[in-house]
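Showing just some of the chains, left in place.
When the chains are written out, they are named A and B in that same order, and each has its own residue count from 1.
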Amino acid sequence: MEFHTSINNRRIVRIEETVSETPTVKTLVFKDDLSYTAKPGQFLMIWIPRIEEIPMSVMINSKEGYAAVTIRKSGIGSTALFERKKGDLIGLRGPYGNEFIIRENYKKILIIGGGTGLVPLLRLASYASKKKLKITIVLGAKTKKEVFFEKMAKKLTEHVDSSVIICTDDGSYGLKGTTVNVMSNLVRNNTFDCVYTCGPELMMRGIVEIANKNSIPVQASLERYMKCGIGICGSCCLDNMLVCQDGTVFNGKQLSKILDFGISYRDKDGQKIRYN
Amino acid sequence: MDTNDKNYNLSVKLDKIHLRNPTMLASGILGISQSIFERLYLENIGAIVTKSISVKPMKGYPNPTVIPLGGGSYLNAVGLSNPGVDAFSRELSNNKIVPIFISLVGSSEKEFSKMVKAFDALNILGYEINLSCPHVSKMGMEVGDDPEAVNKIVKTVRMNTNKPISVKVGVGSIDVVELARVAVDAGADIITAINTLRAMSIDIETMMPILSNRIGGLSGNAIKPIGIRCVYEISKKLEVPVIGCGGVSSWKDVVEYMIAGASAVQIGSVLGSSGPRIFNEITTGLKKYVEKKQLKNIGEIIGISHKY
């Protein structure tokens, strides 16, 4: 019997800084020791008092003891969080979930993400760069004005033999094409020890397929509707896995057995819905 | 069903059915996915109780809906979110080996009869009627606090199935033994005790209630001594198999419930700290206890404390 009392403790933190990444994406910085030491892939349950509680990956922040969340404004909860200002209070518990694994023998890794999927990946890049790995980051977006975290990605990898590749679906910035297209090209001319991805599930499905086909180890961080975040409520189930407890990170082997990966998810009432 | 280990028999009888061991999944815990049920079955669980299902799908309350309180206790007001009878019939339609009770929730006899008609052809063990959810109006406890409604609903379910029916009771504003008696008189074969207790948590920084529904149900370690008391009283006063529930976190707690009078024991909140492997750990612990106490079958300890 083991109680994760400290991570389960609800902490109320003050937003100390806000950064507008795009018109619909914002980063909120706060002080919290447990979040500061979160592992890449872990998430927090963020409480917006009397409005919602939503899962958010832990964003890195340069100050010791600090962390952040980066929100894309969408429904009620995320919009309310997006609108919080410097000085406002939010609650948090966690970090929860497993993490992206960097094996001892890895020397060169490929990180592919889009949108707020970059959040756990930047934490991963920061760890990997401290370990002096060669890192290629592919950063995808629909169009130029949705590109963010480019500077941060470059900064994180500046002191290693690494590169940051931007791509947009419409070619308005960086390479033209999806991250999946970019990856197809990259793996032809490079050997990566592992591919790490987070972003829209259909994108991740494409990336995992290529990786599996090319026998490159791959790890993907998944999202599902979450209530408890700790393996009680079952709302995050994906086949026989709990994304909150067994994930959020799954490897290529696991994903190839998960029939619903990239196919369907469960709604708030637990009904299965197919991805369009 | 066979036992994993022929030397130590953990199988228990519940009304007319047998479980390979007394551990069960409590309703509302990981309870909507057949794939998860199969995984739990591999973890050596005795039986599953599904999330409480209603006629129509229910989204439930906005989050926060589940709060860890520390010390192994939790507060929840999920609002009975569930996929509804149609989607859930499809979910279970291919069940072959998992011993499943479907938990039912509703507010009228009509709703219950509709659900039982839809589910009864599935490969399931039986039903659990949730009369004790403490935080959804016109359902659960608001029904359980009304003996006349309980009588009618249990009779309705009884008329529509030959499978065992358990009625889940809780600590509301009617005595738990009285409520169980009404259920048994109306045709319940088993009593499950207890559900969560009405409770609340307020954040002192923002001065706001944390659950979106403000009030929810307390589960986990905190409620075990109350669950033990209810099982003891019901099993002592009524001739009915009782399933214990509330605050079980180890094999020792399962044994305590059985000694109090439980024929089987449901396990819920502890999954938040231990994950699904808890069922394997608990059955391993139970086997050792049975060996140490030189029992032929764990059933020998059911209600043994009534002697003292």
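The definition used in the following text is that a contact is a pair of C-beta atoms (placed from the backbone, for glycine too) under 8 Å apart; a residue touches a chain by one contact, two chains touch by 3 or more.
All values derive from a computational prediction rather than experimental measurement.
Novice: Stoichiometry of the whole complex?
Specialist: Beyond the single copies shown, the full file gives A x2, B x2.
As a convention for this text, only the chains that are shown with their structure count from here on.
Novice: How many angstrom lie between the CA centroids of chain A and chain B, rounded to a whole number?
Specialist: 36
Novice: With touch defined as at the start, can you tell me which chain A residues reach chain B in the complex?
Specialist: 1-5, 8-10, 12, 45, 47, 49-54, 76-77, 89, 91, 93, 227-235, 237, 239-240, 242, 245-246, 266-272
Novice: Please name which positions on chain B make contact with chain A in the complex.
Specialist: 28-33, 35-36, 38-39, 51, 57-60, 62-68, 70-72, 74, 76, 78, 81-84, 87, 203, 205-206, 208-210, 212, 249-250, 268-275
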